[in-house]
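Removed: one protein chain of the complex. Kept in place: all other protein chains.
Moving on to subunit A:
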Amino acid sequence: MGTLELLNYYVIPGIVLGSIYALGAVGITLVFAILRYAHLAHGDLATLGAFLGLAVVTAFGLPPLVALPVAMIGTAAVAVGIDKVFYEHLRERPKIVTVMASLGIALMVRSVVQVIWGVDSESYVRGIVRPEDYFGLRIKDREIYTVLFMIVLVGVLQLFLSKSKWGKAMRAMSDNPNLALLSGIDNRKVVMLTWIIAGALCAAAGVFLGINTELKSMMGWHMLLPMFAAAILGGVGRVEGAVLGGLIVGIAEEMSVLVLPSEYKAGMAFAILLIMLLVRPTGLLRGKVL
C-alpha cells in the first residue's frame, strides 16, 4: 500500500475523528481536574448538541456551521442546569455517587433526544460530498473545517486559561482547591464556568460528528469511551494533552482496520485506555493521578 493511500484512507479520517474526540476529551479533562469525577453523561450531551444543531438547521434552513454557536450555547445552558439540579446536591458525597448519577443523566438526556427526534438516522445535509484533490491527498471541505474549528476552539480556551483572571482561577482550583478557597476564589463560579466550557465543547464534538457522519441517538454514547481514553492518554487536567490524546485515539482506531477486523475498531480506545492506566496512569503529559 502506498503512502498516499495510507494517508487518504486511514490517517486523514483518523485526524478528523481525533479532532472530534479531542473536543469532547477537553471537557472531560476539565471536569476531572476541577470537580474530580468522571462525567459519564458527556457523550449524550454531545448527542444533544448535535440534535440542537439539527433543530436550527431544519427550522431556519441554515448550514450546520451557523447552527454550531446556537448548539454550543444551548448545550452549555443544559450542562449548567444539570449541575444545579443534580450534581450540586451531591458535592459533599463520595465522588462515586456523582459518577453514578451522571450515568443516570446520560440515559435521561438520550431519552429526551429519542422522544423529540426519534431513533432514526438523520443528517444535516443530504447528498454526497466529493473530496477535493490536494496533490494526491483527498480531503473534503468539512474535514478541513472540523480540524480548523477544533484548533481555534482549543486555542481560545488555552488563551482564556492562561491570560484571564477567571481562567487562572480555574487552574488554581484544579491545582490546589483548598488554597484556592483560602485565597477567596468563588468555587461556585468556577464550577459554573467549567460546565459552560465543557458543555459548549461537547456540543461542538456532536455537531462535527454529525457533519462528518450522521446523527443518531447513540452517537455520543459511542464516543464516550474514546473520549475518556483520549483524556487519560493525554494526562488528566491537561488541555493540550486531551487534544494529543484525541488525535492518537482517532488515528489508532482508523489504522486498526489494517490489522484487525473492522468490528474491533471500537476496541482500540479500550486497549489504549487499559494500557495507559497500567503503564503510565499520569498520561503522556503528566496529569493528575486518578
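The rule we apply is simple: contacts are C-beta pairs under 8 Å (C-beta built on N, C-alpha and C of every residue); 3 or more make two chains touch, one makes a residue touch a chain; residues count from 1.
Going forward, contacts and distances are computed from a predicted model.
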item	value
Name of the absent chain as recorded in UniProt (options "Glycine cleavage system H protein", "ABC transporter ATP-binding protein", "PD40 domain-containing protein" or "succinate dehydrogenase")	"ABC transporter ATP-binding protein"
Selected residue (touches chain absent from view) among A:55, A:112 or A:172	A:172
Omitted-chain contact residue, chosen from A:38, A:56, A:153 or A:185	A:185
On subunit A, residues whose C-beta touches the chain left out of the figure	165, 168-169, 171-172, 175-176, 178-185
